[in-house]
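Please see the structure below; I have some questions.
Left out: one protein chain. Kept in place: all the others.
== chain A ==
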Amino acid sequence: MTLSLFDQFLSPVVCWIPLVAIAIILPWILFPSPTTRWLNNRSLTSQNWFLSQATSQIFLPINPPGHKWALLLSSLLIFLTTMNTAGLLPYTFTPTSQLSINMGLAGALWMGVVILGMRTQPTHSLGHLLPEGAPALLTPILVIIETISLFIRPIALGVRLTANLTAGHLLIQLTSTATLAMLTIMPVTAIFTGILLFLLALLEAAVALIQAYVFVLLLSLYLQENV
């Protein structure tokens, strides 16, 4: 019983062919590139409008040299939003519930941002490791704490997304199992559990969108410090 709860997080394989690649490529077919026509169709226009709004909001506080990262961060936003929401469908696999995928994204992008800061403005990047106006006696301990917090960032970024999605999917599975199990034995309790399941599903839909946004927002904040 306990083992089957985590079966949904196993990377799907059919005839030794890993299906995770198909799951990751999914956003590519859902977001077609703009055509050469003067006016695109409604779905493409609305997709592009949402994306341009989200990108302009994310890049408002960032200096112009950091706007080169717009394509990378907006495609990351699309990727994570699609992965998270598609994973809410029954019997689907959520790639972003895997720590490997999230740590690969978080670690690589965080390191890119830090290296960019160290290369283009090393004084500012190093200076940010000591809070302004700190007392002289606390300087060594504050520098150590800030350095540790700098290196904790990619771990927190990856684990936050993984933990939120894994916990949500587990809760949905537990609640749905309980609802089905109690349907014949205690129907009234099963109805209340069913209502809870519905509310939980709404919550998970919100969490899927919010966590994708938070991931990209935090990366944009790290970029803001380093550009």
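Just so we're on the same page, a residue touches a chain if its C-beta (ideal position, glycine included) is under 8 Å from a C-beta of that chain, and two chains touch if they have at least 3 such contacts; residues count from 1.
Assume contacts and distances are computed from a predicted model.
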item	value
Undisplayed chain, where the name is taken from the UniProt record, one of "EIPR1 protein", "Integrator complex subunit 14", "Golgin A7 family member B" or "ATP synthase membrane subunit k"	"ATP synthase membrane subunit k"
Given A:19, A:111, A:126 or A:203, the one touching the chain that is not displayed	A:126
Listed residues A:61, A:140 or A:187, member touching the removed chain	A:140
Residues belonging to chain A that touch the chain removed from view	122-124, 126-136, 139-140, 143-144
